[in-house]
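With one protein chain held back, the other chains of the complex are shown just where they sit.
All chains are identified by letter, namely A and B, in their written order; residue positions are counted from 1 within each chain.
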Amino acid sequence: MAMLHLVNKSPYDACSLNTASTIMKDGDQLLLIEDGVYGAMKNGKAASLLKGLKVAVLGPDLAARGITEDKLLDGVDVIDYGAFVDLVAANDRVQSWL
Amino acid sequence: MKLTIQVNEGPYQHQSADTAYFFAKAAIEKGHEIFRIFFYHDGVNNGTRLTTPPQDDRNIVKRWSELAQAHNIDMVVCVAAAQRRGIVDDGEAQRNGKDATNIAPGFRISGLGQLIEGGVQSDRLIVFGD
Partner (left out) sequence: MSETKKMMYINRRAPYGTIYAWESLEVVLIGAAFEQDVSMAFMDDGVYQLVKGQNTTGIGMKNFSPTYAALGDYEVNQIYVEKESLEERGLTLDDLQHLVWEDEDEDYAEKDSIRLVTRTEMADVLAEQDVLFNF
């Protein structure tokens, strides 16, 4: 019974990424969307929060913010809205950390 | 998969109204069923037909109306939140003595029970907000 965690805020603006990343259980999936995508940038202090987690980011939100994939942490999946839907289907429930 | 989508923020103010739309569209393209889209808090402002966005920008309200019409989606604006924020249909205008209505095509005003029902009847509830 895995959970899909959505974080849509920058980790430098709100605590949602901190809360989500510290509450996630083994097998859960994190998806960063909207301003949340900044959390996946490898040079940011928040990158350490994502260690050991299954992380995906919404590609269109990266592109909108001028973040190229080389700026991301290793192992982060860049996905589109279609794959976002697939993640919702593949996990048992969705928790939006607004 | 049967989905209920909750939208908590108004058009333009926050990206969630856009993300919810693209998610809904992608879900339909993948063959899933949207049981209901429920607009709460400032999300009810997605349901006014009186917006005039700039010509070179997306028309969020119109986009919702078109999606609802094309795919027969039930788009519900919460009555309590709508009353607070001035989204009005004929019934509400009569009941509350308002001299105008502004609900956009494809939206209907109804109670919070519609959100709960969405949670009960759907396979997944996804919330988009601030």
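The rule is simple: a residue touches a chain if its C-beta (ideal position, glycine included) is under 8 Å from a C-beta of that chain, and two chains touch if they have at least 3 such contacts.
Keep in mind that this is a model prediction, so the values were computed, not measured.
Screening B:G10, B:G106 or B:G129 for touch with the missing chain picks out B:G129.
Of the listed residues A:M24, A:A40 or A:L72, the one in contact with the hidden chain in the full complex is A:M24. Residues 6, 8, 40-41, 80-81, 111-113, 115-117, 119-121, 125, 127, 129 are the ones on chain B that touch the missing chain. Along chain A, the points of touch with the absent chain fall at residues 1, 3, 15-16, 19, 22-25, 93-98.
Keep this in mind: only the chains that are shown with their structure count from here on.
Mean C-alpha positions place chain A and chain B at a centre distance of 25 Å. Those residues of chain B whose C-beta lies close enough to touch chain A in the complex are 1, 3, 8, 15-16, 19, 22-23, 25-27, 29-30, 32, 124-130. Chain A meets chain B in the complex at residues 6, 8, 33-35, 58, 60, 80-82, 84-86, 88-89, 93-94, 96, 98.
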